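Apart from one protein chain that is not included, each protein chain of the complex appears where it belongs.
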Amino acid sequence: MTTVETTKTAALEKGTAKGQSVPRKEDRRLVEGQGTFVDDIKRHGMGYLHFVRSPYAHAKLGSIDVSAALELPGVYGTLTGDEVAILTDPFFQIAAPPGAAVKDYALAVGKVRYVGEPVVAVVAETRELARDAAELVEVNYEPLPVLVDARKGQDADAPILHEDCEGNVSYSGVWEWGDLDAAFAEADHVVKISELHFDRFNSTPLETNGALVEFNRGTGQWTIHTNNQFPGFAAIMMGPAMRVGLDKLRIVTQDIGGGFGNKITSHPQLVVCCLLARKLKRAIQWTEWRTDFHQSMSHGNERWFHDTEVAVKADGTLLGFRTKALDDAGAYLRYEPLGGVIWAQVAPGLYRWRNIRLEFTQVMTNKAPVSPNRGYSRMQHLWLTERIIDIVAHELGFDPVEIRKKNYVQPEQMPYETPNGCVYDSGDYPRALDIALDLVGYSGLEERRAEAASRGKLLGLGIGLTLDSGTNNFGQSQLINPDLQFSGNNEVATVKLDIFGEVVVTLGTTPQGQGHETTASQVVADIIGCDVDTVHVRVGHDSYWNSHAGFSGTYASQFAVTGLGAVKGASDMLAVEMKKLASMVFQCSPDDIELADGFARIKGNPEAALPFMALGAIVNANNAGFPEDPPTLNCRFVYRPPFDVPDKETKKGQLTLTYATQIHACIVEVDPETGVYEIVDYAAVDDCGTRINPQIVEGQVMGATAHAIGAAMWETFAYDEDGNLLTPNFYDYHVPHAMDMPPLKTGSIESPSPFTSLGTKGMGEGGGGGIHCVCAALQDALRASGGAIVYDSHNPYHRVWEMLQDPGPSRANVEVSAT
Amino acid sequence: MSEPTTSRTVTVTINGTMVEREVATSKLLVHFLRDDLDLTGTHIGCDTGNCGACTVQVGGEAVKSCMMLAVQADGLDVTTVEGLAGDSGVLTPLQRSFGEHHALQCGYCTPGMLMSATALLEHTPHPTEDEVKVALQGNICRCTGYWNIVEAVVAAGKSGSA
Partner (left out) sequence: MLLREVEYARPASIDEAIRLLAEHDGARALAGGQTLVNVMKARAASPDVLVDLADLAELRTISFSADQSALEIGAMVTSSQIVGSSEVEVARPILAEVASTIADLQVRNRGTIGGNICVNDPTNHFPPLLVALGASMTIQGRDGERTVSAEEFFLGVYFTAVGEGELLTRISVPTRSAGTGDAMTGITLGAHGTYIVSAAASVGSVGVRIAIGCVSSVPERATAMEQQLVGGDYSDAAVKAAAAGLGASLDPPSDVHAAADYRRHLAEVSAVRAVLQAAERARG
């Protein structure tokens, strides 16, 4: 049974579009099959691109012979790494030394470093032919030893991926706040956990990456139709590498079939398309295949936590922890090592401990490059903090609910400054937890446990949280590389009133299902006094529109703050201009004008009303004899959150603006004979401040929940010792299907953010809550059968069975000492 | 007598219109629809027949058009998402229900979902939640977690015909 129950606690504002679940504007075209996704775009004479990819995880590249491919009728041309090395410079590296020395090109140069790495590009008249020709390309590889396990990356005999880096470490740093020695001296118990592992997976959007790229020889400009979700980032990676200014790169997006962060780092492939469009004088079409996506695109960060020590008082008060994080970046640093700082946005999780030390080391391996994935880098860290809580509770005999409530940051402490200077803006974690527990049927837990036992099943309850830090301060990048010149954040919107009174909105964002056209319309409609249906939001991003800035895109839970902040700013400006224009016509003060129902009218005199169409026509088409300084009715606003650069010495500062939370709780039943388990109840309670469109918010919570359940139970990017991906398709990489989903109950509370103009908080990433609570529930269930400690984020049936068979190894992972 | 060839003329009735084309025998139905006929509502989400984004109806049954050659559709009726509302532009109750229940986010899986669910509603006009899940088991959605999709199909069944 699927139950969706929403506990509505916030009153909706009456008569306004905001806060209502208005139908999505996007839906009509999408249910009719009339969306425009990147593979739908065609051009006369376009050539289809197919990549020849490396079958080796690590090899020296010898000679490459494309002649047989070129001879095939219908083949337009090829591109090799040698050409790329001449035509472009390596991509800019975010890392400071040693990672700074990585040389990353659009195609492999000199060496290949993971299975599936693009080596040669072939372009032909048809998709089939491009693939046929690719098979004729001869590449000589000289295989090298392979590094798969990041834990061996610093061994003396470890194969070295990037010789220029003199080792495999891309970034390392120590992050310490508070007084660890004092905390451990004060502690009554120290709980030590020798190793925890957060697994490698990603959100696998249903649409893979792609592009249709045209080159205009007259102007030297490329038009790049793509589904890249962060064009601002793609442009600053591509421009310098291609030795062109950003005005030469027109990036256009339309409908995007899911992103989840996995479509941020397609810039290498886009560069290949650009070079070929210029070389072959024709439009280039590239659509990534599912297998290619799995093998090469944007895996989530795999992370180990070693030698974790937790300082706990006898009454359950958590004082602090120290740990060593080992992050596996894969073969190239495409967005990394930003994962080395992003976790710090949520350093203490939801808890009040003030003493934290984390030694972060990131290692490169012969696996697909990692890049952002829903919940990027925070999910791994929050999993650690939740694991710590449940392991401490398990070992010291605390109730997992009580120890959470005791240590949660309390609502009256909001806004709460964390030990590293981040500010949790608002929230009520204990209340959200109570609602989640209620929805999942916590009060009857022990009876249910007994009833399940009578059927031979082990039942367990688990709690997990997501702290969805949104609206990045890009200044945090300077904490891993002090020389970087990034800080703050921005997003742009333009709102204009056109001749016939149409309200037209352009955004810099690149939505992939988050309904920006709808929520932006809601905000605009309320401010300028019109119906949501009369607001036209242009689909997608186009860098020709002048409605973008350096950080434009859709990523990292920020639209409700940055995007809508920009929309609100531009709408406020337009409202002022409209009132001014109407006041000129009516010869009154702008203060006497109100905007409502599609009219600018004199307050208290409904007869004196100008329809929007009249305002639009006057400015745009009937302006002779108009007074000086007329309004333009075309307003551009750049939203910029109020950030300072964090302190590089203390590593303290406000890393993000808002903190949405989700508390997840679930109940699992384990079959002790096989390790097979089922989630029998699930609840997710969301608090993302003011909700513009509750239905869209709930949809995001559901999606994040499904991703987390998939990652907890089935989804893993597993490699063999030769560096072959064992799960390169949806057979072996099983994602949840309709019948796999547990019954879900959702609830919500609204704690408006004091830091944003609409009270909203970014949300949508919400990664991980389900992973944490499934781990906790399994550990709770296994308590009655050997008491294994759950040490991995990914728990397929065989791992659960192993923990049941022999809980010893997992238990040996944990040690408790009194001080 | 039928001797092997590498291309054939096929006659297919697509969304009610008869189409006659010469196609390569190696061409998949999904590429015939998308590339040759410009019916780009039918999507591709995998290489292995798992995802269902390419689902269309052939001869009244839901099938995955990436595991069928275009020549295998010769002489058959094919319905794609573009054929649901048809030229009238009036959405089916199922299409409306998807919007009402927020059963789509990015919309990439949606055409396939609609085709599977339409086939279900034709056979089983008032499906239960479990019947809906079974009918949609071959369609992957990465955005919604399925709950709203299942709800939308059940509701469309309650509201009457597909």
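Think of it as A and B in the order they're written, each chain with its own count starting at 1.
One rule holds for everything that comes next: a residue touches a chain if its C-beta (ideal position, glycine included) is under 8 Å from a C-beta of that chain, and two chains touch if they have at least 3 such contacts.
Here the structure is a predicted model, which is why all the values come from computation and not from measurement.
Chemist: Which of the chains on display does the removed chain touch in the whole complex?
Modeler: Counting the whole assembly, the omitted chain is in touch with A, B.
Chemist: Hey, which of A:Arg131, A:Arg431, A:Lys580 or A:Arg811 is the one touching the hidden chain?
Modeler: A:Arg131
Chemist: Could you tell which one of A:Pro98, A:Pro736 or A:Gly770 touches the chain left off the display?
Modeler: From the options A:Pro98, A:Pro736 or A:Gly770, the contact with the absent chain belongs to A:Pro736.
Chemist: By the contact criterion defined above, which parts of chain A meet the unshown chain? Give residue numbers in ascending order.
Modeler: Against the missing chain, chain A presents residues 127-128, 131-132, 135, 289, 673-674, 676, 714, 716, 718, 726-727, 731-732, 734, 736-737, 739-740, 796-798, 801-802.
Chemist: Could you list which residues of chain B touch the chain missing from the display?
Modeler: 1-6, 8, 24-28, 31, 44, 47-49, 52, 55, 61-64, 66-69, 71-72, 74, 116, 119-120, 134-135, 137-139
Please note the rule applied: only the chains that are shown with their structure count from here on.
Chemist: Over in the complex, which chain A residues touch chain B? Could you list them?
Modeler: On the chain A side, the touching residues are 1-2, 4, 21, 23-24, 26-35, 37, 39-40, 127-128, 203-208, 255-260, 287, 289-291, 512-515, 695-696, 698-700, 702-703, 705-707, 729-731, 735-739, 741, 744.
Chemist: Can you check the complex and tell me which residues of chain B touch chain A?
Modeler: 24, 26-27, 31, 34-35, 39-48, 50-51, 53, 80-82, 84-85, 91, 95, 98-100, 102, 104-111, 114, 129, 132-134, 136-151
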